[in-house]
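With one protein chain held back, the other chains of the complex are shown just where they sit.
Moving on to chain A:
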Amino acid sequence: MEVSASALDYLLIEAVPVARDVIEQLGIEDQDEAHHRIELYGYQVGKGLAQVFTRSRPRMVQQLEIIKFVCKNLWEVLYKKQMDNLKTNHRDTYVLVDHNFEFCRRMGTSLPPQATAELAYPYLCFPAGIIRGFLHAMGLSSTVTVEAPELPMVTFNVRIE
């Protein structure tokens, strides 16, 4: 079954004010707690997608194989394109780069890049969470951080623990 892509866009855009609204109601001032919640929305989605994917294919075991799957298959399902670049130090650290991140393509502002990156950051916690959730479901515990000093280029730093 299909739905319109903009239905999901509306939901993801609104997820940010919802997270802020919730922490305010809980009496929490630290905005990182809002970001944490958005990351958790993504984390659950990543876990769910891992279940969907693994229904119909043999289990992947190699770390690099799983990361490549994120860059190709997972990204294509989410954003209709693959990651543009993958770098690794071959010691549990991976850098995944999307040169033209779909969700941010229309996110231009007239602000300086640093300010724009700060505005975009909460929205990027969602895909970072998806990656962490997906990896977790594949048996890899990780931390995923995201930075986007030059939108729409977005960089995800994945460290397997």
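In this section, contacts are C-beta pairs under 8 Å (C-beta built on N, C-alpha and C of every residue); 3 or more make two chains touch, one makes a residue touch a chain; residues count from 1.
Definition applied: contacts and distances are computed from a predicted model.
Visitor: Hey, which one's the missing chain according to UniProt: "cAMP-dependent protein kinase regulatory subunit", "Ribosomal RNA-processing protein 43", "CTLH domain-containing protein" or "Trafficking protein particle complex subunit BET3"?
Guide: For the chain not displayed, UniProt's protein name is "Trafficking protein particle complex subunit BET3".
Visitor: Touching the left-out chain: which of A:18, A:64 or A:115?
Guide: A:18
Visitor: If the hidden chain were put back, which of A:40, A:60, A:140 or A:153 would touch it?
Guide: A:40
Visitor: What residue numbers in chain A mark contact with the hidden partner chain?
Guide: On the side of chain A, residues 1-8, 10-12, 14-15, 17-18, 21-22, 25-26, 37, 40-45, 48-49, 52, 77-78 touch the unshown chain.
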